[in-house]
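Here the complex is missing a single protein chain, while all its other protein chains stay put.
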Amino acid sequence: MISQPILELQNVNKSFGHVQANKDISLKVNRGDIHGIIGENGAGKSTLMSIVYGFYQADSGNIKINDKIIEIKSPHESILSGIGMVHQHFMLVENFTVVENIILGFEGEFVFGEKLNQAKESLMKLCEDYNLKIDLNATISDLSVGFRQRVEILKALYRGAEILILDEPTGVLTPQEVDELFKILRSLKEQEKTIILITHKLNEIMILTDKVTVMRQGEIVGEKNTKDTTKDQLAEMMVGRSVLLRIDKRKPNIGDTVFEVKNIDVKDNLDVMRVKNVSFDLREGEILGIAGVTGNGQTELLEALTGIRQVDSGEIKLYGNIISSKNIFFDPRQLREQDVAHVPEDRQRMGLVTEFNASENLIFGYHHQQPFSKSSVMMGKNIYNHSKKIMRDYDVRPQSPFLVTSNFSGGNQQKIILSRELHKDPKVLLVGQPTRGVDIGAIEFIHQRIIDMRDKGVAVLLVSVELDEILSLADRIVVMFDGKLVGEKVNENVTDREIGLLMAGITN
Amino acid sequence: MEISADIISLVSATLRISTPLVFAAMAGLFAERSGVIDFGLEGKMLAAAFVAASGAHIFGSEWYGLGLAIVCCVALSMLHGFASVTHKGDQVVSCVAINILMIGLTTALAAAWFGQQGLTPTLTDDRRFFEITLPFADAVSGVPLLGPIYSEIISGHYIFVYIAYIFVPCVYWVVFKTRFGLRLRAVGENPSAVDTAGISVELMRYKALAVNGVLVAFAGAYLSTAINANFFREMSAGRGYLALAALIFGKWHPKTALIACLLFGFADALQIRLQGVPIPGIGLIPVQFIQAIPYVLTVVLLAGFVGKAIAPGAIGQPYIKER
Partner (left out) sequence: MVKAVDKTKVPWWVSNAVVPLVNLTLAFIVSGLFIFISGENPYQALKLILYGSFGYLEGIGYTLYYATNFIFTGLAFAIAFHCRLFNIGGEGQAYIGGLGVFLFAFYFSALPVSIVWLLAILASMLFGAAWAIIPGYLQAYRGSHVVITTIMFNFIASALMVFLLVDVIRDRRQMGPTTEALVKEQWLPMFKNIAAYFGYKVGYSPLNISFLLAVLASFGVWFLIWRTKWGYEMRAVGHNTQAAIYAGISPKKNIILAMVISGALAGMLGVNEILGVHHKILVNFPAGYGFTGIAVALMGRNHPIGIFLASLLFGMLYQGGSEVTFDMPNITRYMFVAVQGVIILFSGALENLFRPQIEYFFVNTMKQKAVT
């Protein structure tokens, strides 16, 4: 049986400013298929699907649904044409209930009453049909990430989606939640829904999809039936060359303990306890990897170690001296002076002042030290020379110290941060999500630098939600779940399955 | 039981003085709940006062004045929207511009058109609002306790006063019980959620600003065609800012904002009563200190209690689609 294309794209182009995000894309998606779209960060997958959803408008090209060209000017038209999308960042109003979020835009009446009750009834039926267990009256902020995702799926179904687009749906889930999600998606497929799965994870493509489209640098570079292809083949298409999957590294040469963390509790800005009774040591010459799903306290832990956040109880010792406890608190500047370098998780929110030029960012945090400033006066010439040199060493492109930082690409911004934090030969390196949103070339470069530091005897703490990254870099792995450390493994013969169970909080 | 005349007149004055604050705070609530900062209440109030007074004078009816004030304030709100929603300019700067523009323009035009050094002509009795005596007010005034409350506190206000206090539950109803309110709150918390639901973020914010303009016009018209019979220079005297402070202090909720407005109104009423009256144990407090009470109170309230007020999530940020 030849299935009919439910969605067809013809020669779609889209550019943002001078960057072309999608080049001449033509694509067919068959009814009832799970269709994967795979590619690296920045390959244009999300942009393409956002165009289908009407969030962006294409510069040229056609979108056909059931063989009819439709004009999508906003999500409104696409929703009416039966397209639903679960975005990577959930589009939910935190202080609204589940029902309020779902009916938003489809309330059906000006004053709430009759229709609201009807909506609740049909939602309950939908939940039953697709086996989605959701409390409709719960407030979003009280729900876990997995449940929020279900709310998004339910929202799309309620609005009559026949085609459901999911953008990197597993990034925030534990392996077990991923299994749950896949079950839901399969049951949707059974009910004749069409699913488009955007991902950069090869496993998901292999397990779930019927067909797969590979994108690279805004273009489609291949289309396969999943059963006719292999991971290696897809990986090569994604990157455009064969990929080095495992990094060569020597055995660690472990030295003295640098950081001693004892029973610390850390609260976030809203006074919620995010790190609970965590203890560990970090030693010279090793990379300690902290794995875990986003939002399990890694951010707050890293912030506590780097002096951004004071611990609520317990203590952190650096070289044997307390740097954070209920009463003692060293700020990031004091820690930098003790050779602690920090590459933060969120480079745009924390690591850089994107409005500053590159040279200003290259001294950020070290700006008060010689030779960058003397008796509080900034030494322009020294800063410029330093920037020139460091941008050459780290191959930051373009090599213009006076260019405003927001004009650099993600990978080059990350190189600016990394070069800054490494330039003074630190003794401790604390790194969060070093390769998030970075292209493959820069990933290899960054990983190599981190290994080099460890081989030089630097104590490295690596926080990452990318399990592959942890497995390929770390010497020791601990997993963080719900604010607690749940298991420590030496990185020899550890499987991602084992770590995955720990990430879900299953410790037996 | 006898209620002292002092308390009755103080309560009555509080209601009267709070009225423009209530209008302005409810106006601000719509703007800010939609994610648009509104420091421009002051300027809009002034504009409304000027337009209402001159409109009433020229067209011969206080109602024309009020209508024109509404048109004018909605236009100014649209200007604010054009700058800060459509062109994504800085919202505070846009508000400051409107305030300074209106301080200047109202007085300049008053001088140019009426030649009276920045005043509008005093409205004749057929062109301004008067206090309304409610039915039976005289008849029941002899009844103990309830009599004076009805006849002297509830009765005998300008129509604006009644409208203002009727508006508050209406605002509550609109914001929390209707489709418009749901979308309004959503667009101020997470505009992307609204956008992906197929609703235009910009249009929603413009609608909120339109309501904002209508409400704040009442505040201005009240000043120049009811409690006063003309417009004079800077007659809003910071009420727009006080209303905004009340809104923040009331955590962007109609009920609590109303209470905050009444508190400010009470401070002002008290201030008027205390002028020239010696305080036991302290003596005569200089009148300037007493006049400063509402302003000092604002600072104290903002400093003491609002440290952790949670503003609408997207307030002050123009909506730009992420890429």
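So that you can tell them apart, the chains are marked A and B in the order they are listed, and the count of residues begins at 1 in each.
As a working rule, a contact is a pair of C-beta atoms (placed from the backbone, for glycine too) under 8 Å apart; a residue touches a chain by one contact, two chains touch by 3 or more.
Model, not experiment: these values are computed from the prediction.
Peer 1: Quick one: jot down which shown chains the absent chain touches.
Peer 2: Touched by the chain not displayed, across the whole complex: A, B.
Peer 1: Quick one: which of B:L10, B:M78 or B:L109 touches the chain that's been left out?
Peer 2: Considering the complete complex, B:L109 is the one touching the chain left out.
Peer 1: Sort through B:N99, B:S151, B:T196 or B:N212 and give me the one touching the missing partner chain.
Peer 2: The single option touching the absent chain is B:N99.
Peer 1: Would you mind spotting which of A:E192, A:E355 or A:D395 touches the chain that isn't drawn?
Peer 2: Candidates A:E192, A:E355 or A:D395; residue touching the omitted chain: A:E355.
Peer 1: For the chain left out of this view, which of A:H89, A:R186, A:K231 or A:R333 touches it?
Peer 2: A:R333
Peer 1: Residues on chain B that touch the omitted chain in the whole complex?
Peer 2: 39, 79, 82-84, 87-94, 96-105, 107-109, 111-113, 115, 117-118, 233, 238, 241, 244-245, 248, 286, 288-289, 291-292, 295-296, 298-299, 302-304, 306-309
Peer 1: Can you name the residues of chain A that touch the chain not displayed here?
Peer 2: Residues of chain A in contact with the hidden chain: 16-18, 306-308, 331-336, 342, 344, 349-356, 360, 364-365, 367-368, 373, 376-378, 380, 403-404, 407.
Just so it is clear, only the chains that are shown with their structure count from here on.
Peer 1: Mind pulling up the chain B residues that touch chain A in the complex?
Peer 2: 177-180, 182-183, 185-186, 189-190, 192-200, 313, 321-323
Peer 1: What residues on chain A touch chain B, complex-wise?
Peer 2: These residues of chain A touch chain B: 16, 47, 53-56, 74-80, 85, 87, 89, 91-96, 100-101, 103-107, 109-112.
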